[in-house]
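Every protein chain except one is present and positioned as in the full complex.
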């Protein structure tokens, strides 16, 4: 059984992590195979799978008003998880900008699988985020290359396997991750930087490769554990107030000799 | 005298580096102080200053058709140098996308000073690129923190001084540089990551802080030498063809046992 | 008042973080000024200052048997904090190797100030770790350049000030930090990468600049809060067992066609 440990204790206040899981929720309705694997949607599977971790979870989908990501919802969100696939272009630019601003101000963002092509991920990365893909349902072997990283916590081995997964292969057009945590191996000869962590503004972003809609990836306990680790890693760090305000000099500018 | 060394020789073909210097060229006409320091525009000062390095240089400005950055010009450009200040919003989105695509395909980009707020830099960085600033004309002391980096070549000391510069201060909302080369010190108490190198797509981007329009920064031989180093670093590396095409498996996918 | 927040709750077991503070404890006895500022030693000041954070703290000093770092002590240590100055060479190689192995296996290490020249830090960095220094007692202004980083948590501003500090200046011969969190400004014109985080083996290392022995740095609440943040960041991540054992192939090596 995977256990979660608390290391801090004194002078604390208990605040659960507020997680919003955003799922496009289209392909589960249009693709029978996806509908069979995720009858209530990928967001529900993720929500169920993350329950043991004690997060306060809500979900949102594309076809809700404002895609379910109203200002109130985002104000209450510590970490946003994103899964999208067929309808990236239907996400309105104003909502994308709203999410972007929240990340800049500290909200965490976890982008899963085909979310690599989402407007919000591409905006934050500044690159095309293209990659190779092949829907062959072979296994992916995900190796840990940063074993000291909190996102790798509790895996219990040097790798874990996703039994059926869609191949994603390099060259993955992303910025070099601030922290590269996983590399994936695929039977067809490809490799992929499957777990990539970034600091952006006052926020944190984690991209995680597994999650094709016709495979039961989001029931895999290792995949869920990594996502939970990433949620805890991505929680906003209250470093300070909006840092862009003051340009008055903080040291004396005495003498004009220069 | 700063010297340039050739280290390669055999089996070579001589190809000068094609540099396009893009300058907004507005403030030199509207601000008398800037006009006094750069009577023919910042682009001309840069072009003159970079002559000894043997690049093939052309210039382009905002008010030219297509901002001087036609498809033909960009096709012939190895490295684009960018200085903008007051009119970032007037750069058309289609030209920004054209530059963005060229960088993705390998073109180098050097962004100077107030260009941190340019559309192209903000698009490539994916962050707000905000910072502190103060036009006090005090000196900036630029320290080398990566002395083995080619962009730091030939400086001859641990730091160089820009006698009069506009203060830029942290927090500079950029991604952590792939390579941090310079940190700047300002009399008013601020520090700044003044030389930041990035790999984006198949291209390379270098941000360099100095260059306020009312100070003679672009006549400073150290500043010019760094820009020349950055040009040579940013030259397209012909690694391969467009890598996004083929998803056919390269290794046998024999047996369907997984 | 600085507060500590717990974000996790369910399925947890409470485990305080075991911190061992190692201090050379020589200069406090030989230098009257240092003795006046730290009458019971730097380790006692740090221990007192970190009490509110709820760590389980023990101390160790150079002149104890095995420098106080027996195998039993290190086995119980989650994070080791290190302050040394005059007697780096007196730390026995076998103890250095013992610490090195523990870090490799996951123990966290926080190296303070003049500890940059400690055998253990130099061994882990693989560089000379030289720097500039000047004992002028001017202030250091420490800027946050990674506001989303947990080590920057709770600072409440873009910078904090250490009123009197020994100047440390670049070029600091360290590997580029995996994560650069702070840059320091000094009145005499220098800058310094004052907060540097590294992943090494299965462990984590944080170097933090402030802490000259004749200044009351370790009573500064910001300095203490950063050290506490670093302790929490550096806690061992139980990613897996010793990963170096098995080289048996994990995928079928069928067919010998290659």
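All chains are identified by letter, namely A, B and C, in their written order; residue positions are counted from 1 within each chain.
Here, a residue touches a chain if its C-beta (ideal position, glycine included) is under 8 Å from a C-beta of that chain, and two chains touch if they have at least 3 such contacts.
Model, not experiment: these values are computed from the prediction.
In the complete complex, the residue from B:25, B:38, B:117 or B:159 that touches the missing chain is B:159.
Interface note: of B:144, B:191 or B:223, the residue touching the hidden chain in the full complex is B:144. For the chain left out of this panel, the touching residue among B:28, B:136, B:166 or B:179 is B:179.
On the side of chain A, the interface with the absent chain consists of residues 141, 143-147, 158, 169-172, 176, 179-180, 183-185, 189-191, 193, 252, 254-255, 257, using the contact rule stated above. Seen across the whole complex, the unshown chain contacts chain C at 104, 123-128, 130-134, 136-139, 163-164, 167, 169, 171, 173, 175-176, 178, 187-190, 198-201, 243-244, 246-251, 253, 258. If you put the missing chain back, the residues of chain B touching it would be 3-17, 52-54, 78, 106, 141, 144, 146-150, 152-159, 178-179, 185, 187, 199-204, 232, 235-241, 243, 250-251.
We take it that only the chains that are shown with their structure count from here on.
Chain B and chain C touch with mostly matching residues; of the residue numbers seen at this interface, over half occur in both copies.
Ranked by how far their CA centres sit from the centre of chain C, the chains are topped by B. Each chain gets a centre from the mean of its Cα atoms; for chain A and chain B, those two points are 31 Å apart. Averaging C-alpha coordinates per chain places the centre of chain A 29 Å away from that of chain C. For the pair chain B and chain C, the distance between C-alpha centroids works out to 36 Å.
For chain A, residues touching at least two other chains, in rising order: 178, 187, 199-201, 243, 250-251.
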